[in-house]
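The complex is shown incomplete by one protein chain, all other protein chains being positioned as in the whole.
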Amino acid sequence: MAVTPVVAAGLPAVARRRPPIGLRLTLFVGLTLVGLSLAAALGAPVLAPRNPETADLRARLTPPAWLAPGSPYLLGTDAIGRDMLSRIIYGARISLEVGLVSVALSSVVGTALGLVGGYYGGWWDEGMMRLADLQLSFPFILFALVVIAVLGPGLGRIIFVLAVTQWASYARLVRSEAIAVKEADYIQAARALGIRDRRIIWRHVLPNALGAVMVLATLSIANNILLEAALTFLGLGVDPAVPSWGGMLADSRNYIQTAWWDSTFPGLAIMFAVMGFNLVGDWLRDKLSPDLR
Amino acid sequence: MGGALAVLAAITLFVAFGIRLTGDPAVALFEGAGAPSMQDIQRMHRAFGTDRPFLVQYVGFAGEALRGNLGTSFRSGQPVSGLIMERAGPTLALAVGGMIVALTVAFPLGIYAAMHRNALADFLIRVASLLGLSFPNFWLGIMLILILAVRLRWLPPSGYSGPVSLVLPCLTLGVILASTLVRLVRASLLDTLGQPYIRTARAKGMPERTVIVRHGLRNALLPVVTFIGLQFGGLLGGVVILENVFAWPGLGQLALGAVSYRDYPVVQGVVVVLALGVVAVNLLVDLRYGLLNPRVRVG
Partner (left out) sequence: MAWRQGRFVRTGGVLALCVVLGALAWGGPVGAQSTVQSRGRSLVIVQAQDPQNWDPIATFLLSWGMVGCNVFDGLVDRGPDLVIRPGLATSWKWISNDVLQFKLRRGVTFHDGEPFNADAVKFTFDRLLGPEGAKGPQQGNYKSIDHAQVVDPYTVNFVMKEQDPVIITKLAGYGGMIVPPKYVQEHGSAYFGANPVGTGPFKFVEYRKDDHLTLAANANYWGGAPKLSAVTYRIVPEAATRVAELQAGRADVAQGVPVAQANVVKNDGNLALLTVGSPTVTEIRFDPSKAPAGDVRFRKAVIAGIDVQTIIQTILGGYGRRVSTFQSPLSFGNDASMKPYPYDPTQAKQLLAEAGVKPGTEVVLSFPSNNADFREAAQAMVSYLQAIGLKLTLQPVEQVTYFSDTIPHAKTGQIYEFGWGGWTLDFDNTANLLYHKGEFWNPVFSDADVEKYLTQERTTNDQKTRLTAFLGLDHRLYDLAIDFPLWQQINLWGANKRVQGFVAPPDDRVRLLAVSVK
């Protein structure tokens, strides 16, 4: 590789052994945050000091321990008198499940459909794009309402709704990248040389699209954790006694002015997880994008 | 054209059928305050025409819709098209305003981050852009109301009553959209900058600024435009919660009210209009590919 973008951006053209500070920070901070959230999710029964559903109504809305000397609740209690810390640790389970599973489902399906459609074109592409239009023009909330009203509320159904409503974004994004790459001179050349389609898709088209997919997927993890909150806000959420970060945030909105900790801690938990997954995604993207190979 | 019609037919069929499974408009009108007897419910179904078989109802709706008549609301007794018309303005203002805020923030930051890839500034920009993604829109909205409207008294907390009232909702929406857009601009610019023709341009000794603006940005716009297109569709359907928080009389509120009272004609009408809007935007986006990237031919 003759000229790297780093050089082009005006930095000294000295060959570096260590990756740049931004990349190192990205990986370090990202892995730490993802590790913390995964550890909370997996180790909840060991890590949480209390049962997250046990309430003491008389101790409701107790401030964090540093503001309420002698209080046994490190991060305070919520409006029902449950331990915030334990709920946040247990909340990682539901929230990560919602975020990760729905994104895994929708991104894999969407990417595959988009690749094939974009590369081959034809009736398959046409049909898929119309299906994507159908999906994209369908208001999410309405879809969620119909599905949840017909099938009943539940975590699995929420994940299903999220996955079904999001594949189309990946399909469209990947398709547009695939079309652009397909027309590129080096791909035309590869085809002329008789390299098989499957190999071209796997080696050239997919890696090109992967950067954008990775960005969209890591953003969607965050987005889906928040959509669960939105569904709770609209009354379509799951059992409110079972802790999830989004649900905690939605239920705390009337206490923003009187008990800041009730919404701040779940908010921070979401923020850290979102940051972690996106930074890891950024790092991965950097490794996968063709210009570094 | 035929494809778009098929899409519309499929969507309306699904919605019309699905919404009828979720609840009864006659019971909804009782609000848990009146006492619905079986006779009351039957009489109201006769008046609404919902006592007929589903397919009869659907064909009636579709036939009228093709002639431009979306029916009459059960709740308000007003024509559905009129109800949608008066809501389109506020929602469009909110969506366009939010998008303008997002673009204004996202482009400079995204380009700067891409140009200083993996430097500290890039890292910080990326982390900061995640803040907007870390809060649900209703929470961010309420927070901004409490700070800017209640504490500082700079802006009205809610309502639709003059250009000033646009600021808070557009800011909320813009911050949320920008956080995604910054990353997308950065990512697609970086992808483009890695392409062979960019290397060629550089090798020719073209100044970096020119490379980025003329070649990089131009091609990086492709996925960004796709995203905006995608978002605009989602945006019109997704402003529901913000309209609720900011008491904004737009399509989202109309749809939410219609859904919560099972006002079938209004639900169907809103879906038709939203679907038409999304199909149109996507068509524009598809066409735009050709304009932005002359190598892509749209057949």
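Letters A and B mark the chains in the order given here, with residues in each chain numbered from 1 onward.
As a working rule, contacts are C-beta pairs under 8 Å (C-beta built on N, C-alpha and C of every residue); 3 or more make two chains touch, one makes a residue touch a chain.
Being a predicted model, the structure only gives us computed values, none of them experimental.
Taking the complete complex into account, A:Pro153 is the one of A:Pro19, A:Pro153 or A:Pro207 that touches the chain left out.
Which of B:Ser73, B:Thr172 or B:Thr226 touches the hidden chain is settled by the complete complex: it is B:Ser73.
The omitted chain makes contact with subunit B at the following residues, 22-24, 26-41, 43-44, 46-48, 72-79, 83, 86-87, 89-90, 92-93, 96-97, 99-100, 138, 142, 145-146, 149-150, 153, 156-165, 214, 218, 244-247, 249, 253-254, 257, 260-262, 291.
Touching the omitted chain from subunit A are residues 51, 53-58, 60, 79-82, 145, 148-149, 152-153, 235-241, 251, 253-258.
Quick note on the criterion: only the chains that are shown with their structure count from here on.
Taking each chain's centre as the mean of its C-alpha atoms, subunit A lies 20 Å from subunit B.
Looking at the complex, you find that subunit A touches subunit B at residues 2-3, 5-6, 8-11, 19-23, 25-26, 29, 126, 130, 133-134, 136-142, 145-146, 149-150, 169, 172-173, 176-177, 179-180, 183-186, 208, 211-212, 215, 219, 222-223, 226, 229-230, 233-234, 246, 249-250, 253, 256-257, 263, 267, 270-271, 274-275, 278-279, 282, 285-286, 289-292. The touching residues of subunit B, when paired with subunit A in their complex, are 3-4, 6-7, 10-11, 14-15, 18-19, 21-23, 115-123, 126-127, 130-131, 133-139, 142-143, 146, 180, 183-184, 187-188, 190-191, 193-197, 199, 202-203, 208, 211, 219, 222-223, 226-227, 230, 233-234, 236-238, 240-241, 255-256, 259, 267, 270-271, 274-279, 282, 289, 293, 295-296.
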